[in-house]
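Below you'll find the structure, written out as structure tokens, and then a few comments.
Missing here is one protein chain; the remaining ones are kept as they sit in the complex.
Chains here go by letter, A, B and C, matching the order in which they are written, and residues are numbered from 1 within each.
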Amino acid sequence: MSRHFRAEVLARESLTPRHVLLRLRPLENSLTPVPGQFYLLRVSQTLDPLLRRPFSIFSFEKEEISFLFIRKGRGTEILSNLRPSDQIEVFGPLGRGYPLPEQEATALVVAGGMGIASLFPLLKAIRKDTVLIYGAKTKSDILLKEQLNSLEYVKTIICTEDGTEGIKATVLEPLDDLLQRHTDKNITVYACGPDGMINAVKRMIDHYSLKGFFSLEERMACGLGACLGCVRKTQKGMKRVCREGPVFSGEEL
Amino acid sequence: MSRHFRAEVLARESLTPRHVLLRLRPLENSLTPVPGQFYLLRVSQTLDPLLRRPFSIFSFEKEEISFLFIRKGRGTEILSNLRPSDQIEVFGPLGRGYPLPEQEATALVVAGGMGIASLFPLLKAIRKDTVLIYGAKTKSDILLKEQLNSLEYVKTIICTEDGTEGIKATVLEPLDDLLQRHTDKNITVYACGPDGMINAVKRMIDHYSLKGFFSLEERMACGLGACLGCVRKTQKGMKRVCREGPVFSGEEL
Amino acid sequence: MNLSVRISSMKMKNPVMTASGTFGYGEEYSEFVDLNSLGAVVVKGISLKPREGNPPPRIWETPCGMLNSIGLQNVGLEEFLKFKLPFLRQFDTNVVVNILGETLEEYVQLCEALDKVVEAIELNLSCPNVKKGGILFSEDPEIFKKVIEESRKKIKHSVMIVKLSPMSDVKKFAKIAEQEGVDALSLINTIPAMAIDIHTRRPRLSNLVGGLSGPAIRPVGVKMVWDVFSTVGIPVIGMGGIITGEDAIEYILAGATAIAVGTANFVYPDATIRILNGIEKYMRLYNIEDINSLVGGLIWEG
Partner (left out) sequence: MNLSVRISSMKMKNPVMTASGTFGYGEEYSEFVDLNSLGAVVVKGISLKPREGNPPPRIWETPCGMLNSIGLQNVGLEEFLKFKLPFLRQFDTNVVVNILGETLEEYVQLCEALDKVVEAIELNLSCPNVKKGGILFSEDPEIFKKVIEESRKKIKHSVMIVKLSPMSDVKKFAKIAEQEGVDALSLINTIPAMAIDIHTRRPRLSNLVGGLSGPAIRPVGVKMVWDVFSTVGIPVIGMGGIITGEDAIEYILAGATAIAVGTANFVYPDATIRILNGIEKYMRLYNIEDINSLVGGLIWEG
């Protein structure tokens, strides 16, 4: 059982022309991840691109592990050209995932764009009523509609910046709405998305004195806390996103 | 009609575990090569490996162009993993090929190991009685036996160093034999193979005052005569294998 | 959209040049590249007399790069003027001659012979100075200064470019060159490097040491261009590992007024045109009217 193993491509599905679901079959026993943890995938057999690319665990079963990503640069481009039976080197699970909400607490999940990839397994794991606020630029960036609908405990509020799907708003407006209406302070907020969104959500939960967990992204090399490449400044100094994160609590940030 | 075009992989056939026949379909019109000319293939979509790899034309038809190569290092390894419908960038034909024997002359073709790849299309083009002396280390390095048998004008003498196929000899012994018996001086010798063999054949034809053409290999970058990377010292100074060669006449060398 | 730039008095229709030694004498690539569409063609380094160069093997591939030790092979000044230059003169582009010498006098003579004959002369000073026991002209500030001073006297009409070696303190050498009245600087030349065949235990290059070029060195080139751009007032020609238009823009933002394409020509015979197209695409994307507005456009509050 090692955190470094080979896997075989089962399928590469295009959710949209830019969004890819990569389904892999581990060729060795691997550790069970917690939602919010991530893996480093080696994208090339050659030395270019050199570094591995980090992706949140999207789903994990005994015989299948999958990642959901957006084609962005060279690495994700190569990954999106993988074909069934190709092999790939996988390194993980790494980092700290999302802690589940405490017994009495309700979860409020805020996903910006690709943040949904990291939060989706959390939504599946929280087996009680949960609200998801899911925002993106436009209709075609809203993924997994069916899968979200089929999560029985989850109520989803979709918003797009241009109003082409759901309400025309950023995630912040429905979030503020909800928080204002719920005087119950036992809410735990989970957020993953662009830095701007993270900062705004953080300010909001501070304002309402709520508990929150935030997943951050930073460029990575080692994934193990050794190179000090992926740090973020926190209340307690520089913290490694790959080791102390990627999920940080509101107090830490 | 450009010498730089894309092609689609039709098939990658393994003649032996180490010898690969790569059959391509040009996606643009391309120029008709002469036997002995070569192409530079780009092996990777990424920047590593960076340089193109040179291969002699093995066969050329309107809809198909193919190369025969041995897996040697990183480049040929990647090429041998290509699959049908993959695309690849092809650059050629480049250099000077073999001139056909003159009207009255008989051709004597000497192939050492992979030299057969460059000489096979020549054997097909010389439409008169020709002797091929084809040597290699061992039985499994002797390729194309059936195809050679089906060339009606060609009489093939196979030799292996360990005697596992044909006669136990290097190409030099049957060659010397033949040349001693043929007092007719109107023989043109064609040779392609390792440098040691080329040098020995060259000495031999000089001894018998025969005409000869030799195909050389040197590491290449541009393939166009611009970088001066691929030179060989000749009677007339440094000559570029990619431009003045790869086929040189006996007098030049 | 304006793509034209000036390297001192040399006007170029766009900032794309070829890097010396990688584009032959232009002719070799003319089937793939319309030479009329290049800002300038920089030819293989020319010496007074023809030279044979090093024995093979002369090149070796390395991760994202290559080594070369051509060793100054070239046709010599006379043949260049007689056969190579007339070919290039058919095209509406600037001709830049890179020159190589083994003594101070050779540089001076070459400058004298080429002044006014070509639009620009680029001094490659990464050659061993035979009179000073093989030390490179680019290594010792005194020798460096002396060659430039004497060459400057002979270059009255053409643009004088000095090519900097990455193995020196580029800021220091750039300042010396500027003080001596050089019109423009080009950089970087290849980085000395070597490789060994572990099976034969012999060097991969007959000459043992070669110059590393290609994408591997790009981040080093970008930094040095920025360093020189921040130090001197004369225009900089940037090169080292440029493969795409985006790489070219990176160099321009770092301070290059023009850029040169080297090893990329081996990867794509029409690399210069691809790069030119890539530059135009970027300018359209960001609505850049004038390429000159990008030069040194790096945003940095350091």
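Some observations on this one:
Keep this in mind: a contact is a pair of C-beta atoms (placed from the backbone, for glycine too) under 8 Å apart; a residue touches a chain by one contact, two chains touch by 3 or more.
Bear in mind the structure is a predicted one, so any value in this text is a computation, not a measurement.
Considering the entire complex, the omitted chain makes contact with A, B, C. Among the residues C:Pro56, C:Pro215, C:Pro235 or C:Pro269, only C:Pro215 touches the chain that is left out of the figure.
Contact with the undisplayed chain is limited, among C:Val5, C:Cys64, C:Leu125 or C:Leu187, to C:Cys64.
On the side of chain B, touch with the chain left out of the figure occurs at residues 47-48.
Panel shows chain A; residues 2-4, 42, 47-52, 91, 218-233, 237-238 of it touch the chain omitted from the view. Along chain C, the points of touch with the absent chain fall at residues 62-65, 67, 191-196, 198, 200-203, 208-209, 212, 214-220, 222-223, 226, 241, 246, 249-250, 253-254, 282, 297-300, 302.
Here, only the chains that are shown with their structure count from here on.
Counting C-beta pairs in contact, the chain pair with the largest number is B-C. Relative to chain C, the most remote chain by averaged C-alpha coordinates is A. Chain A and chain B have Cα centroids separated by 54 Å.
Centre-to-centre, using mean CA coordinates, chain A is 47 Å away from chain C. Centres computed as Cα averages put chain B at a distance of 36 Å from chain C. Touching two or more other chains at once are residues 47-49 of chain B.
Contact of a single residue of chain C with at least two other chains is seen at positions 63-64.
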